[in-house]
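Input: a single structure, listed below in structure tokens.
A single protein chain has been omitted; all remaining protein chains appear in their positions.
And then subunit A:
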Amino acid sequence: MGAYIEQSLGLTNSLVFILSAAALLGIVLGFVTYSIYFQRKILGWMQLRIGPNRVGPLGLLQTVADVLKLLLKEDIIPKAADKPLFIIAPIIAFMPAFGVLAVMPFTESIHFADVGVGLLYYIALSGITVLGVVTGGWASNNKWALIGAMRSAAQMISYEIPLVMSVVGVILMTGSLNLIDIVEKQKEMGMWFFIPQFLGFIIFIIAQLAELSRTPFDLTEAESELISGYLEYSGFRWAFFMLTEYVYIFAMASLTTVLFLGGWLPPFEFLGFIPGIIWFGLKFLAIVFFIFWLQATFPRMRVDQLMQMGWKVLLPLALLNILITAVLKTVL
């Protein structure tokens, strides 16, 4: 891919770009389909159940059937809803989720854009999603949806700050915002960033769960309180919101892999013969599993406790982490 980026835009390379973007979309959709299956299976095993096993062999086609059902459903827009906003909200939510993947380096050769400020691009773009969620909540003209939207706005904005602050340590150590440089630096140091940046790593993991609205921070769609967030949405519009959520899991797990777990690097030098993409995949899956695992384990936090934790605990710790990193970098 790198070679194509250097060239001036022509027929061949633009075709390559379009096709590979479509391929990535295919991979992402495949991931979403099977991560839902995977999630349901994991939750099932952890909860003394079997999980989906009826549709297709081992239930592998369950999600496909669910998506088909959603596609076939009647498209309902509530009478009192703000129609244009209601229609555009799922799109606003989804676009950035897919857009952030452009800068994600899966291996040293498989990546779409080699942006100098890749990390900044990721953070900036992912911040837009909350707009889609708030718009959706507002446009539904439903009180429950509105509360859900307000919660998610408060939550995502509050947690974006510790999330960004926690990666500053990584940036300081690398001296670059480029995601490929970050991985190269880890190779150079011979150590993945989750060891020297342990505090940052922990903060990042917690803040990322809040960003993704996963348990124990799944307040936006707290089923038992708010009857799930986007409750006026049905059919494919609803599916779009769900798709956004899982694409973000894909993106966040990839980002964590790149920032803290050494991207495509093997854990030991002698294992270098195994291709980087496999290492990337393994680390990535471990994080996805971790996210689902928590879902089976934790109750939900309360909204004010969540805010307090974000502002009073995570943010000061993240700032402390920056300070320590900066001091160590100057001294050493």
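Heads up, the rule we're going with is that a contact is a pair of C-beta atoms (placed from the backbone, for glycine too) under 8 Å apart; a residue touches a chain by one contact, two chains touch by 3 or more; residues count from 1.
Everything that follows uses one rule, which is that contacts and distances are computed from a predicted model.
Colleague: For the complex's missing chain, which UniProt name, "Phenylalanine-tRNA ligase beta subunit", "Glycolate oxidase", "NADH-quinone oxidoreductase subunit D" or "Biopolymer transporter ExbD"?
Modeller: "NADH-quinone oxidoreductase subunit D"
Colleague: Of the residues listed, A:Met104, A:Ile182 or A:Met301, which one is in contact with the missing chain?
Modeller: Selected residue, touching the omitted chain: A:Met301.
Colleague: Based on the whole complex, identify which of A:Pro78, A:Pro216 or A:Pro266 touches the chain you can't see.
Modeller: A:Pro216
Colleague: So that we can see where the missing chain sits, which residues of subunit A does it touch?
Modeller: 43, 46-49, 143-144, 147, 215-216, 218-219, 222-227, 295-305
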